[in-house]
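For reference, the structure I am asking about is given below.
Below, a portion of the complex is reproduced, with chain positions unchanged.
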Amino acid sequence: MLDVTQTPLKALLKRRRPGYCLEAPFYTSPEIFAADMETIFQRHWIFVAVEADVPEPGDSTVVDIGGTSVVIVRDDDMNVVAFHNVCRHRGARLVHDYKTSVGNLVCRYHAWTYGLDGQLLYAEHMGDHFDTACHGLKKVHIRSLEGLLFLCLADEPPADFDVMADLMTPYLAPHDLRNTKVAFEMDIIEPGNWKLTMENNRECYHCAGNHPELTVPLFAEGFGFAPEQLDEAGRQQAERYACLVNDNHGAWEASGFPSRCLEHLDDMVTGFRTERLPLDGDAESHTLDTKAACRKLLGRFNDPKSGALHFWTQPNSWHHFMADHAVTFAVFPIDAEHSLLRTKWLVHKDAVEGVDYDVENLKAVWVATNDQDSTLVGYCQTGARSPAYEPGPYSPHTEMLVDKFCNWYVGRMTDAHGA
Amino acid sequence: MLDVTQTPLKALLKRRRPGYCLEAPFYTSPEIFAADMETIFQRHWIFVAVEADVPEPGDSTVVDIGGTSVVIVRDDDMNVVAFHNVCRHRGARLVHDYKTSVGNLVCRYHAWTYGLDGQLLYAEHMGDHFDTACHGLKKVHIRSLEGLLFLCLADEPPADFDVMADLMTPYLAPHDLRNTKVAFEMDIIEPGNWKLTMENNRECYHCAGNHPELTVPLFAEGFGFAPEQLDEAGRQQAERYACLVNDNHGAWEASGFPSRCLEHLDDMVTGFRTERLPLDGDAESHTLDTKAACRKLLGRFNDPKSGALHFWTQPNSWHHFMADHAVTFAVFPIDAEHSLLRTKWLVHKDAVEGVDYDVENLKAVWVATNDQDSTLVGYCQTGARSPAYEPGPYSPHTEMLVDKFCNWYVGRMTDAHGA
């Protein structure tokens, strides 16, 4: 109705300035949000769940990526499979519970009945000319990376998932996630665009001032720093930290725990980064008292003090794996200004609540940290709404991974929307 | 901002495949919703109320069709008239109560005062040059079909209302709706597009699995079936049912109660269908115990066991008339994904609550059934949001009327929007 000159997405992508934040429409525009959902979330590998969500045959869990609902099921052969959660008759949503256990998948509307392989087994009243074989559930690509479940909604998923899988498997295998259980999980709605949630995750410049619980077992030097601004004492600390990391990497790798940094955040379609890092002092885990939260250790670990393996993926997840427990985070965009953050705490499947671990203790650090991060994300979202907002510079010493997230995003969008 | 290729309405209408559901944008697109409101709800006869809503001179009721608010009034000559509910001065809404009783129609803002004929009687401070004759309320076309009130917001309403009225009057007259009262009414917001609410109404394929209260007095055979899939016992039952319906029609018509099916669902602009059908066993009415809910019978009925006359209209209503009471349903679209369903239970105007009828008993079946249907409509709406949604086939034996609803809709839209 009104002839407002708006910058097209293509131009916004083209003029993005490396080392700087994105322009405001990337955080506020419903049109760019729709493009994000179509280009990023419908065509890339999205971390959505863990195998521990569906431990037994017939166990199912529903995940929603935008309007696309997917039901993940463990079939009778213990394979994890995924289908579009839409009946092929009148299009009704098929499975309504977040987690449940089923024999077949039966639509509640007219009782169309599908097997765990997605085949339509039964549909009443459809007459002789109706072919059940043409009306099975639509399959969704799903991959398990050592128990971490990734979906891809595209017909042809990015092929380099295999590259990531090959590189990551040795890092993840010692934690044996397939033999864990979900001890606790929590969804929160952050009041910001999904990219702000991701950017917030990709730096710890903000940690010292905002995350008192999280930072206890962390080395301040690990967050990055401007070397030219250190005094003599600071320089010595930074050197000691670098040596410590290097020594730990050596010792861990000798014990069969791959640890050194792998970084492909903006040079792969399926971008990721990993590194095992030491914790400060006597710290064993991400808990308020820095001690292991679970007495029964994961997989091949027998020393609770084994540092923390970190795994970041584009576009929507991060994970921390300690010797005693793991925490996984998945971001699901809701609209241009809201995102769902789903956090799961995993312990050994045979660990007993109240005996081996206490849920309150297990979850305390990240419940607090998520809440703090959600507030910060909201600050950025309200800031981006202002016509006075202008992309600022990233710290070259503490915000490199944020920059790489933006590089990846701009690259993937440019690939789809224009040169 | 973004160059997303979207299918135009005209193309969507053109490629609609008969016998199949509509494509997703018909249920989710705000633009198509706006087109529905303009093309379907602003230009066709819409069932909105009953004469029993405004029994006495000065009684008024307000109905909102999208943003268009209409006040229906019974004037001093007992005529039912309708006006746009907007003051001609500053455009304030004029009548705010759903039902009230008025002498004149007085705007609360500056006290402009209109008679029950819509003429502006009084406006202060407007000076000598102001002509009250030019500032009367705008009239809305209204028709009463034996007490059922239909509005048309167009300047020139579809002429075939008279055809429907001529055909339907003998069916409705025995129930004498003008001498009923509204014993109970209820609004619910269904979480779905108005067409999903209508489609759900147009088949009983879903009844067996979802409506335990409704199906007690109904013959399962009446919902339709695939004859080739019946076994011998089923075939015999279906034949017995067909004979029963035919016998009842003959007996009822001989007694002056027209009963045989009239169907003009997709071959008239003012589409409709009617039929009087028997109830199973000793059933008299749509109640939990299948007995008449009201001791005082309607109109010319003296046998409570007289079956149920059904009346369906395009685009937004259905009705069930028993010997003892009637239930009317009107659908008012709210937005692309929400619809208001207004249900009214009518009994003889002289029936006494607590003596002749009990409201809880009267309303029980349809309160439960509406709630179940609302859930099902929501399942379809969430399903339609998925990019994986694909129109499925209608059962040729149980979903013919859903198909005809879609035929009518696509025909009316095509008539307005495309070649």
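Per-chain residue numbering starts at 1, and chain names A and B are given in the order in which the chains are listed.
The rule we apply is simple: contacts are C-beta pairs under 8 Å (C-beta built on N, C-alpha and C of every residue); 3 or more make two chains touch, one makes a residue touch a chain.
The structure displayed is predicted, hence computed values, not measured ones.
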item: Full complex, copies of the single sequence (shown: 2); value: 3
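Note that in this section only the chains that are shown with their structure count from here on.
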item: Subunit A and subunit B, separation of their C-alpha mean positions in angstrom; value: 48
item: Of subunit B, residues touching subunit A in the complex; value: 1-4, 21, 24, 199, 205-206, 209-210, 224-226, 228-229, 376, 379-380, 382-393, 395-398
item: Touching residues on subunit A, where the partner in the complex is subunit B; value: 6-9, 25, 29, 31-32, 34-35, 38, 42, 67-69, 84-94, 96, 108-111, 124-128, 130, 135, 138, 153, 417
